[in-house]
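We show some of the complex, not the whole, and keep each chain where it was.
Order as written gives the chain letters A and B; numbering starts at 1 within each chain.
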Amino acid sequence: MSERRVPVAILGASGYIGQHFARLLADHPRFDPLLLGAGERSEGKALGDVWQLSEPPPPALEGRRLRRLSPGGLARAGIRLVFSALPSGTAGAVEQAIARRGIAVFSNAADHRLDARVPLLVPEVNADHLRIAPGRGRRPAVLVTNPNCSAAGLVVGLAPLLPLLAPTAVHVTTFQSLSGAGYPGVPSLAITDNVVPHIPDEEEKIARESSRILGRVRATRVVPLAVPVVAHCARVGTREGHLEAVTVHSDRRPTVGEIVRAWQRFDPLSGRDLPTSPHPPIVVREEKDRPQPLRDRWAGSPPRARGMAVTVGRVRWEPPYLRFFLLAHNAVRGGAGGSVLNAELAVDEGLVAVGREG
Amino acid sequence: MSERRVPVAILGASGYIGQHFARLLADHPRFDPLLLGAGERSEGKALGDVWQLSEPPPPALEGRRLRRLSPGGLARAGIRLVFSALPSGTAGAVEQAIARRGIAVFSNAADHRLDARVPLLVPEVNADHLRIAPGRGRRPAVLVTNPNCSAAGLVVGLAPLLPLLAPTAVHVTTFQSLSGAGYPGVPSLAITDNVVPHIPDEEEKIARESSRILGRVRATRVVPLAVPVVAHCARVGTREGHLEAVTVHSDRRPTVGEIVRAWQRFDPLSGRDLPTSPHPPIVVREEKDRPQPLRDRWAGSPPRARGMAVTVGRVRWEPPYLRFFLLAHNAVRGGAGGSVLNAELAVDEGLVAVGREG
């Protein structure tokens, strides 16, 4: 790899999202995952020893030791950028302390998602929200969050529809996979031959975060989209990939062909060189029974963007109700991959001091 | 059992719903399942040889041979009432031919559900729809259908809300179990680690049938409820029990307590002696994560009414949107049990000639 790779650290590398970060960054062209952080329980173990994903651990990081990392230690090690897979609740203070040291933070945790100066970012949807963040060289450094794993896919599917449909309400019911709860997560006895119609705070997060992401920046403030997002969330026994049944209420009358084309033509990052960005970001399936978690979770090309595309299908437009199903990989598009893409965008925008000269 | 038990036949007894009919009727106080009908493939086999349910076959019927049954043969055998678990498509003509012989037909098939003189019946909801059927002794005899397995639970949950909320729209997303597709039904490779967001015609049936059941009788015609029922249907990997995420849009403003009490007080059959009728028909769960297919599918008391109660929970009322989850056993409340309850009501109403004198 080139010397230009930015030295980065992964916080919470022993968890499910942390391991997806490791998988995505092991051979990333722009980021070099020098340090893997973990808590007391995993400290000193190799990444391979705590590995939980079904894919094998990346050879480049398999033997790398997990360490307890402090903001000061990160700075001394020359880390310029941190990916945080810390659990919500404990993430907040740690991430702030790191940002205050001038290290850019890209976080999957919920703690700062609604903070005034923190972009809740999905590059295809609201790249302009980066404007609310502090500029390069400022302290605290930029802190960018990615949304809840269900909201992440939803907003991509909705974004191209907004100008066309001007929705008055969005209804969404989720079929969320086991990995959304991390590891160990859901006990097998709780979910085998079962569906659990409750995921703590999830419905509120989807409503709040979707409105913020789809909102507009006025000066340095985000004005949320004033459309209710009415959500039901349930856990089903799939491994990865969140399926969502979406109904959009609209008083407009485009044709179904216009709707499909709006999705197919949507590719706002097409001119930029962001390695983890899928082209197209939305895959429209025409089969009568897609998208499916098993078959569509890894959608996305080029290969580095596997799992980053959002798949939509079963489009039914009977005004005023547009119905469709949507699928996104919760741990990639809705987790580590989303955060990596955010970092690629922020670096590209010059918001991160990347050189060792710093 | 008393000699008063009406001699009945089960058509399609070798299938999944047919076996639930056998289970429910084996020791029924009012019906005596004399004849078990089946097609060419199962003809001559004992019921126990083709048994697919996880519960053991009922001892009284385990050794009973499956036979090919004709309308004439049913009449000659003194059958007064037939339960039909025939596949939709072939059921229609057969059921009509039987009814023309003066034998009452209670069908789980879709073919006649929208016919002018055929009640689409859920006794707790629209017992008065029996008025559109021919009276006792008429030919053709009464032909009564029960709704689609998802609509059956939904209308029970909605019925007590109508006067209170006067809904302007109902949104429902289903998590349907494997048994909804019968046996062999869904291949394991299609559903393991997967959700399939498509069940042929299901969304249309839910919309159409729910509106009809919740409609009013004017003269001998049913006027459907003029409220859109916007449905998404998906198959998940549970064995039995259809879970539904329901959102009701309403401009009224009752309290959440009034809504819950409307469900709890709902028991329109409380004065009648119908053996398969659950009391209460709606179970309201207050836990944060119920209803669940695994735990709530068999709700319903007394014991003969197991699987006949509809369970609701996770009630969230943020006007104008009432959200809740609802669960009903698709093969009992939404299948064989619903049909048996229909027959109990029709016999009680005097619409079936039950005596051997016939």
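Basically, a contact is a pair of C-beta atoms (placed from the backbone, for glycine too) under 8 Å apart; a residue touches a chain by one contact, two chains touch by 3 or more.
Just so it is clear, the model here is predicted, and its values are computed rather than measured.
**Q** With 2 chains shown in place, count up the copies in the whole assembly for me.
**A** 4
One rule holds in what follows: only the chains that are shown with their structure count from here on.
**Q** On C-alpha atoms alone, could you tell me the rotation angle mapping chain A onto chain B? Nearest 5 degrees is fine.
**A** Rotation angle between the two copies comes out at 180 degrees.
**Q** Residues of chain A touching chain B in their complex?
**A** 171, 173, 175, 193-198, 203, 228, 230, 232, 234, 236-239, 243, 245, 247, 288-295, 313-314, 316, 321, 323, 325
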